[in-house]
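Shown here: the complex without one of its protein chains, the others still in place.
Entry: chain A
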Amino acid sequence: MTSILTSTLKNLPNTSKWALRFSVRPLSCSSQLLALSAAQPKSKKTLAKPNMRNIVVVDGVRIPFLLSGTSYKDLMPHDLARAALLGLLQRTNVPKEVVDYIIFGTVIQEVKTSNVAREAALGAGFSDKTPAHTVTMACISSNQAMTTAVGLIASGQSDVVVAGGVELMSDVPIRHSRKMRKMMLDLNKAKTMGQRLSLLSKFRLNFLSPELPAVAEFSTSETMGHSADRLAAAFAVSRLEQDEYALRSHSLAKKAQDEGLLSDVVPFKVPGKDTVTKDNGIRPSSLEQLAKLKPAFIKPYGTVTAANSSFLTDGASAMLIMAEDKALALGYKPKAYLRDFVYVSQDPKDQLLLGPTYATPKVLEKAGLTMTDIDVFEFHEAFSGQILANFKAMDSDWFAQNYMGRKTKVGLLPLEKFNIWGGSLSLGHPFGATGCRLVMAAANRLRKDGGQYGLVAACAAGGQGHAMIVEAYPK
């Protein structure tokens, strides 16, 4: 009842609100600029657009990302998602009834909770009047959740949306074979004992062989690690380079963890187990140790190993996204603006993991920025080889001209601004939950180090990719 009331209230003054915003915007912008230019010498414009609502991230959290098969192994995906939602509620104190919509991303769906967003929201005590849906877009599922939220807010459908993502790789749906399923379904329908017996007589032992969820790209039947190995070879990325990058990721993540920079992590009391407080996949090692591993996909001479790939991870994340005016009205001090974003897609065979290469220049162009305007890069690290191949692709005139339709290369990414709090290789990569982690890492880094723009980019199965500009909210 209350929610209906609030929504009607919300709708009533809508027009006047808009009008007000237009008149106010120029003022607020300039004041922001002034404030910023005081803080930072290289004054930058803001990316606010006329006729568009400003959309902000109030805050975001995640439960610790754990190696699959560890503390979360007996839970179900909606348990993790619920924990993230509860963490978000606690962190932001958002009144549950102001939330208009909830969206979660996930990849491997638990059949019982295929709309995991709804089950988690209900369990977390959100209003049963708040609709929720689940999206899937491989590793950029929660990015899709966030941008769907942006769309809902920008179009005036909602003011407050919770977006998040969840993945539980400790348990995946393993099915009976199609033949077995067919027989079981037919048995269900069989009416007489005779029919049942005749169906049963068709049973063969091979019906029992189970069907695992696809680890391979459906269109090409190639596993992602295999494709990453080929990609690394195509860009002549050596094993040593990959191991070095993996080591960097783990070392930086360890440092960030030790210094308490990973402030988006909320503790999670796992039923029947201890409270989990931090990511458990961060394992800085040595190059010698890494060099000992055998290739995991292209045997025996490939370069992608278990150590320079992201590992199977359980985890969930959630984020509170609002229209700026709404956030201010509710008394929040938002962390960042969500600005321009793009989705790209390309050949799922040979360019499966090159999404960031295509998405980065596109989103920069869309936002009217250049590479040097970006203070913080947060890229999803699926594999060391994939990140390094993307680096090389962006730094190659040949590739830019022949495959991206550009005259010149995108340019070299500045490593000192790149994933300096670790990445998916070290922090973990629960497929559906990584996107929110990337955005929160960008927002938190901007707050901590004082930059204005962050660029988030990720690749995804199916040969797709995504990039988004995150703008720091003026302090």
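Going forward, a contact is a pair of C-beta atoms (placed from the backbone, for glycine too) under 8 Å apart; a residue touches a chain by one contact, two chains touch by 3 or more; residues count from 1.
Throughout what follows, contacts and distances are computed from a predicted model.
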Query = The chain dropped from view, which UniProt name applies: "Immediate early response 5", "Cryptochrome-1", "LLGL scribble cell polarity complex component 2" or "Trifunctional enzyme subunit alpha, mitochondrial"?
reply = "Trifunctional enzyme subunit alpha, mitochondrial"
Query = Hey, which of A:146, A:231, A:276 or A:472 is the one touching the hidden chain?
reply = A:231
Message = One chain isn't shown here. Among A:109, A:177 or A:220, which residue touches it?
response = A:220
Task = Looking beyond the chains shown, say which of A:74, A:258, A:347 or A:365 touches the absent one.
result = A:347
Inquiry  = Can you tell me which of A:62, A:339 or A:392 touches the chain that was removed from the display?
reply    = A:392
Query = Which residue numbers on chain A touch the omitted chain?
reply = 218-221, 226, 230-231, 233-236, 298, 301, 347, 349-351, 389, 392-393, 396, 398-399, 402-403
